[in-house]
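Here the complex is missing a single protein chain, while all its other protein chains stay put.
Our next item is chain A:
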Amino acid sequence: MVHAHDITVRLGRTEVLHRVDFDAAPGKVTAICGPNGSGKTTLLKALTGDLPHGGRITLNGHDLDGLAPWELAAIRGVLPQASALAFPFTVLEVVEIGLSRGRAGHDRRAALQALARVDLGHHAGRPYQSLSGGEQQRAQLARVLAQVGAAADEDGPRWLFLDEPVSALDIAHQLAVMQIARDFADDGGGVVTVMHDLNLTAMFADHVALLSGGHVLAAGPVSGVMSSETLSRAYGCTLRVGLAPPPGTPFILPHPASLAAE
């Protein structure tokens, strides 16, 4: 379980999150949605222990502040919104760096497998800096997957915290990466992911927390939160939610202001 209660975060002099509650369960994909600047990244950083915050956060029942970095690294991996690399490491080496403290130990095979999962197996030996933006994003995801290893074991579920994992990806890789998250949850792990694409969210997530201006506007199962009314209010534009044909997943259709006025 990720359980966050009464989370307040100040950045500089502004309070960015105001007494936010957030929960995520293993076996589920929990999406954090909301407009730019609504506090999604800030909330995720609080959940991963990167930001000082008011309130209490527990991960698998442990108080977040009480866990050492290496203990945390063994139960959760984090994909940041933007990544950088200082030296000319190869793609494979970047993934192996992630293995240095996780449970998987030094296992080249694990790193190569993780790269194959994000469809980068054939680029393993290339300098990371020579990859395209989307390829870099997938390489970072491979690093996180390799670090975390299995989705769950006798010590409990493991967690992926992903900040816009598909923002730079083409549509096929968007689906592939979301499927990785889905599989991880289906195998008993927990996934918390910041999302901008509402349709992908509706397709792959179980729960959604909808942020707006540093507050939680709505939280709960996808079907409950993703209504035309709630989404339009959160994003400040007209959004229509329909049901896609066979499986009955919601799909979200934006309406330009001109159409909405009719």
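As a convention for this text, contacts are C-beta pairs under 8 Å (C-beta built on N, C-alpha and C of every residue); 3 or more make two chains touch, one makes a residue touch a chain; residues count from 1.
The working rule: contacts and distances are computed from a predicted model.
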>> Since a chain is absent, check the UniProt entry for it and pick the matching name: "Oxidoreductase probably involved in sulfite reduction", "Nitrite reductase small subunit NirD", "Xanthine dehydrogenase family protein subunit M" or "Iron complex transport system permease protein".
In response: "Iron complex transport system permease protein"
>> Looking at the full complex, which residue from A:M1, A:L85 or A:A152 touches the chain that isn't shown here?
In response: A:L85
>> For review purposes, identify every residue of chain A that touches the missing chain, sorted by number.
In response: 48-50, 68-74, 77-78, 80, 83-90, 92-94, 97-98, 100-102, 108, 116-117, 119, 121-122, 124-125, 129, 147, 172-173, 175-176, 179-180, 183
